[in-house]
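This is the structure I want to talk about, given as structure tokens.
Of the protein chains in this complex, all but one are displayed in their positions.
A and B are the chain letters, set down in written order, and residue numbers restart from 1 in every chain.
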Amino acid sequence: MSVNRRTFLRSGSAAATALAILPSRLRAQFGARPEPIASIQDPRLEDLTARALDAARAAGAVYADVRLSVTRLRRFLIDRVDDGEAMGVGVRVWVDGYWGFASSPVWTPDEMARLGREAAHQAKVNATGDPRDMPLAPATAVRGHWTMPVAEDPFMISPYEIQDHLASLQLWIGRVLNLEVPANNLEARAQDKVFASTLGSYCTQRQYLTTGNLVCGLKRLPNGQAPEFVLDCLSSAGLGFELYTADHLPRVRDASLRDEVRRQFEETKEDYSLPIKPVNVGRYDTAFDAMTMTHLLDQTIGRATELDRALGFEANAGGTSSLSDPRGMLGHYQVGASLLTVTGNRSDPGGASTVKWDDEGVEPDAMTLVKDGVLSDFQTLRETAGWLNARSHGCAYAPTAIEAPLQREPNLLLAPRDGGDYSGMVGQLSDGITIKRAKLDVDFQATTGMGTGMVFSVKNGKRVAWHPGAAFLFRATDLWKALAHVGSEPHVRRFGLASGKGEPAQLGIHSIAAPPAVIKGVTLVDALRKA
Amino acid sequence: MRCTVLLLAMAFAPVVVRAQVRFEWPDTTVDLAKYTTADDCLALSGRDYVHIHRHRQMTTWDDTLPVPPWLELESVAPAEAQDVARCMARFTEPRTDLKDWVPLTVLYLIANRDHDASVVMGRRLAEVPADHVHERTQVTDSIIRLYVTARPSRLDSAEAILLRRAKGDDVFHRLTTYFWLFKESEWHADTVRMQRVGRWMLSLGDSLTPAQRQSDAFRDIGKIDFRGTGVSDGEALGGDAVLLQAVRAVRGWTPYLDSLRRSSAAFIALVREDWRHATQTQDVSDYPPGHHAAPLSADYWFPPQSGAVARPTPGRVSLIVFQDPTKCNGVATSDADVVQDWLCLNLLARARRLAIQFPQLDVTVVTPTHGYFMYATPPAPAEEAAKIREFMAPHTVPGEAVGVSVTSTWRLPAPDGRIIEKPWANYEHYVFGRNFRQPTIALIDTDGTILTTGEFDITRLADLIDILVHRAGT
Partner (left out) sequence: MSSAVSDHNLSREACESIAARVFAFARGGGESWVQIHSWWNGELRWARNHVSLASDRRDLRIMIYRTRDLGFGWVSTNQIDDASLEAAVRAAERNCEINGFTRHPLPASDRPPMPPFQRPTTAIWSDVTNTTTVDTLGALVRQLVAPAKAKGLLSAGYIEMRAGSMMQTNSLRGGGEPAPWDVPYIAWTQAQGSLTVRDPEGTGSGWAGLSSDDWSRLDPMALATRAIDKCVASQHPVALEPGRYTVILEPQAVADLWELATKSFVRELAEAPQDPWFLAIDDALGLGRSKLGRKVVDERITVSHDPADPALGIVPGPWDTPVTWIDHGVLTNLYYDRDYALKKLNTNGGVRSLAGYRMSGGQTSIESMVQSTERGLLVTRLSTVQEVDHPSLLMTGLTRDGLWLIEHGKISKAVKNLRFTESPLFALNNIDALGEPVPVFRPVKNPYEDGAPLTPAIVPAIKARDFSFTSTIDAI
């Protein structure tokens, strides 16, 4: 019986015809009747927020703020699109050092008032005349609108175009590189926010977060392995579809996406071509790639310098910080070698934490957390900055208005020096180790940890063997003090990393950028070996 | 403003109306200016094709229709062709990047730019030094495949290139390339070309050594490249089966009919001769035609009285349809596989057409049980048999007998407990060796001799049955 390709090609689906619908307008209730509003900048939303603030004040709030959010998600695969949209409102009230919070998905004047009263009640129940030693750092009223600049708004591009782009990429990868593509999808997120406070702030923002996921699989190698690699340059970023289409993205990739796929493919082939040998435990000078450095930065200094963590506000959840005496340590404590400078910001173009105003209405500033190895500052929001008697650095963040803002990491950077690139660093090791793409398991004080990744031994500047199952152990302070070389600016790489924090846990995504680096005397162990 | 709102809120009883989400949808027109590479245009073409095909499926449930040859001959749908033409406007020969020659060729052919296709293919071939015979041959085979898999196929162009292809010692690649052209010719109802190419295949087949015929490469011949990307997929037919098709094509259909008119023995002798030619062996014990048809067994017959006579019934022309619903996805256990498989229902539909055309034909459908049926609680065998019958009811073949065999099983000891099915007798009796897969149908003459087990499509079967029933004088 004949089977022809027509009958075989019953795969996938996409529609060429557009289903035109009349765009429905955002509606909210301002009075008794629903009224359409054009966008998040509609001035009538300020009246809505005022209902919440007025009710909070009437119920005893010393300070109150309110957030509205509309979050849109669109997920793309080659043959599928899924959509989600959610609205929220959250009211926060401060009474004598105690916060109360109330939130719901309902935007009506009555609900605003209810939330204002409820948040005030939540705060007042606990404000029993025993004030906390946490004065809020001052803030000024802010007004205005800000839209995160993106080159290509993924919600305004034809979904078919995006799908064709993903499909074209996959065709090219299969045809030219002869690779399988087990995963190829994209998630676009856009969030419109309103912030208003009893300080007189009223501001609106539009933020984007785009995340790509492209996994390529090599055919089976002579050693029996069939490795896959995830494209590094598609991690979450404050960008639009240019995450895929741009010819280059500063600190993300130096060339087009296809060139980057090819580069990573060559790198993977090379990595897997090295002979597999058991690990020789010991201490080695180690060249780390940029990705591993971002993870190290994120989970040690990045966490330790969250002031709320250092003060013990996460003690029952993620843990505390080794920087346990913030006031005493600031300006003195040696976190690492003099080569180490770590800064934070919420203004980097393309950063996942980039905003104009944080979720407390503070315009974030640049922060130098570690300068030349010395602890210089902490990440703060108004509450923790107040304890330091300093200005908030604007690190308040909530995923949507339904969650209360928490202190979350800004865009972090391990400042580049003049150490060159990763290959050069490997080339300088006479008897050392190089570690790439390590994942870390760091303790609940961000002090000690273990990393597993691709571990290679290096002899006379060349990689000679691969050690699957090897891991490195580290103590954060020792590690950073042993920093010997830090790579140069052109070799800084930025990744979007997700993490959970708080009770209940909230997901936050921020960007970390770092160059490759060499650290001396890193302890190498066999992760699979028991005592 | 705020006061006004508050007053309004107090003046009217508040209606519980919530704010509304929008799910805004952008203009879906694609911006072809952004489609700068051949892969971009190929993605667009693929999406168009799938969409058009899907929409066709919404109005045509073709699961049981025969595949008309003009389906293969039809041009690309206008919507897709227009999109591709516009997308490809930026590509002109000879200025394109040769690394993209494969998708460029596919797209030129969709856009009816055959001249550009031949230019780019020619450029690719010209890149290869004349003395790199192996590489030249690989590129040539790729060119042939591109012509063959084009929509519609460019069979003349493919054949012209094939004639210039080197005839080196890469016999398996060559046979595969011949087979591509052969098969596409068949689907295009281009009998003359089919026979011509079939002769080339046989000439090559005759030259193979026994060692070559035993090789894995020979067994892998016949994988169809459905996607037209040059990457083979699907199950291999095997070199023997491929050559058998060539033998049949070269002979033409008439000799089979003539021989069957004389006698079944003459027909069997002819097809066995085909088999020996194709396999270069004398032993026909593996080959079903000519064997005596074993009586079918079943535990439940529908209608019940149909089991009272032996089937196939001596003195009757019989068509047996082997239907295993689980292998057809027709017996579903989850939402995911509750779909109707083209292959199995098509088989029943063909049987029905034959039964209508030939009232003298006895049709017996046999099927095994598996201990489950769709979502139902594992039924008792009688119940499962009834459910299977009910499932096939919309495709009833007039006058058919449906025999359901309860599959014998044994279980791995507890706690594993997995069912291991014993072979189904009806299959076992109609498979005679490693060369043939489980049969889908069997045509039996009045003397109980197997004439074929699924080698011929429905029009051929109709011709054979016509002769058999006339011979029988029924």
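By our rule, contacts are C-beta pairs under 8 Å (C-beta built on N, C-alpha and C of every residue); 3 or more make two chains touch, one makes a residue touch a chain.
All values derive from a computational prediction rather than experimental measurement.
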*For the chain that's not shown, point to the residue among A:Arg80, A:Arg143 or A:Arg283 touching it.*
A:Arg80
_Which of A:Ala237, A:Leu307, A:Ala352 or A:Ala404 contacts the chain that the document leaves out_ = A:Ala404
*Pick from A:Ala255, A:Ala317, A:Ala366 or A:Ala465: which residue touches the chain that isn't shown?*
A:Ala317
*By the contact definition given up top, give the residues of subunit A that touch the hidden chain.*
10-15, 17-19, 21, 24, 27, 34, 79-88, 90, 97-105, 118-119, 121-123, 125-126, 128, 130, 132, 159-160, 163, 311-317, 319-320, 322, 324, 402-404, 441-448, 450, 452, 473, 475, 500, 503-507, 525, 527-531
*What subunit B residues would touch the chain not displayed?*
17-23, 25, 50-51, 54, 57-58, 61, 63, 326, 332-335, 338-340, 370-372, 374-378, 387, 409, 413-420
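In this text, only the chains that are shown with their structure count from here on.
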_Of all residues in subunit B, those that touch subunit A in their complex_ = 1-2, 5-6, 8-9, 11-31, 34-35, 37, 39-40, 42-44, 46-54, 67, 71-72, 79, 83, 99, 102-103, 149, 186-187, 224, 226-229, 231, 234, 342-343, 440, 454, 457
*Taking the complex as given, what residues does subunit A use to touch subunit B?*
1-19, 21, 23-34, 43-44, 47, 50-51, 70, 79, 83, 85-87, 105-110, 155-161, 163-165, 167-169, 171-172, 174-176, 245
